[in-house]
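Structure incoming, see below.
Showing subunit A:
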Amino acid sequence: MVETILFYGFAALILISALLMIIAPNIYHSALFLALCLFGVAGIYVVLNSYFLAGIQVLVYIGAVVVLALFVINLTRRILDVDSDQHNEQLLPAVIISGLTAFLIISAVLKTNWGTMIAHRVAQDNTALTGRLLLNEFVLPFEIVSVLLLAALIGAISIVAGDKGAQK
Partner candidate 1 sequence: MTTQELLEKIKGKIQIVESKEDLGVLNITVSKSALKNSIASLKDDFGFDHMNFMTAIDLPADSCIEAVYRLYSNTTKDSIVIKVKLDRKEPKTDSVAGIFRTANWHERETAEMFGIEFAGHPDPRRFLLTEDIINPLRKDFTHPDFNPMPKV
Partner candidate 2 sequence: MDFKKLLWDLFYDTGKPLSQFYAWAHNLWMQTGLPGFILDVFFQLVIAVVIAVFIALNAIWIIYYERKFAALLQIRKGPNRVGPFGLFQTVADTVKMLLKEDINPDKSDILTFWAAPFIIFAASFGVFLVIPFGNGLIAGDVNIGMLYVLAISGLAVIGILSAGFGSNSKYSLIGGLRSAAQVISYEIPMVLTVLAVVMLAGSLKMSDIVAAQTGNPLKWYFIPQIVGLVLFLIAGNAEINRGPFDLPEAESELVSGFITEYSGMKFAMFFLAEYTNLFLTSALAATLFLGGWQGPFLPPVVWFMLKTYFIVTILMWARWTFPRIRVDHLMAFSWKILLPIALLNLLITAFLIKVI
């Protein structure tokens, strides 16, 4: 009962904020609504008893990704132009790409046999479980992903540093 109410509440939050994010004329507002949307997703995780995932969702997606987006908006917009135009000329490619993505998602949804996929109720304290899984069964993918991220990090640093060197 409670879970159902919470689920629909968070789902509504996600959908509404996602919609607002798309139609907001101000790009900064869009980013804020994105944060709200991601917060709703974290709420869904809480409803599903995945506290760890919820925490990570807030920490990484809101605390890092959205903040980075806000940061970039603050840095790149013309300082005193409050509204920046979000309409661009590349309407056709945008329509094609989003259409393809929508097709992918919808077909995936349709092909999945939802009836047999009732979630197993995970243990209450699944944080330790997650940790154990990550470092035992899935240690190889975990490490590969971290190496990949490290490479990306070093690449980013080298791009920035190389740019500075060229300026001097």
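On the choice of candidates, all candidates are chains of the complex that A comes from, given by their letters.
In the analysis below, a contact is a pair of C-beta atoms (placed from the backbone, for glycine too) under 8 Å apart; a residue touches a chain by one contact, two chains touch by 3 or more; residues count from 1.
Since this is a predicted model, take the numbers as computed values, not measurements.
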Task: Touching partner of subunit A in this complex, picked from 1 or 2 - done: 2
Open item on the list: Which residues of subunit A touch candidate 2 once you look at their complex with the stated criterion?
Closed with: 1-2, 26, 28-29, 32, 35, 51-52, 54-56, 58-59, 62-64, 66-67, 70-71, 73-75, 79-80, 82, 124-125, 127
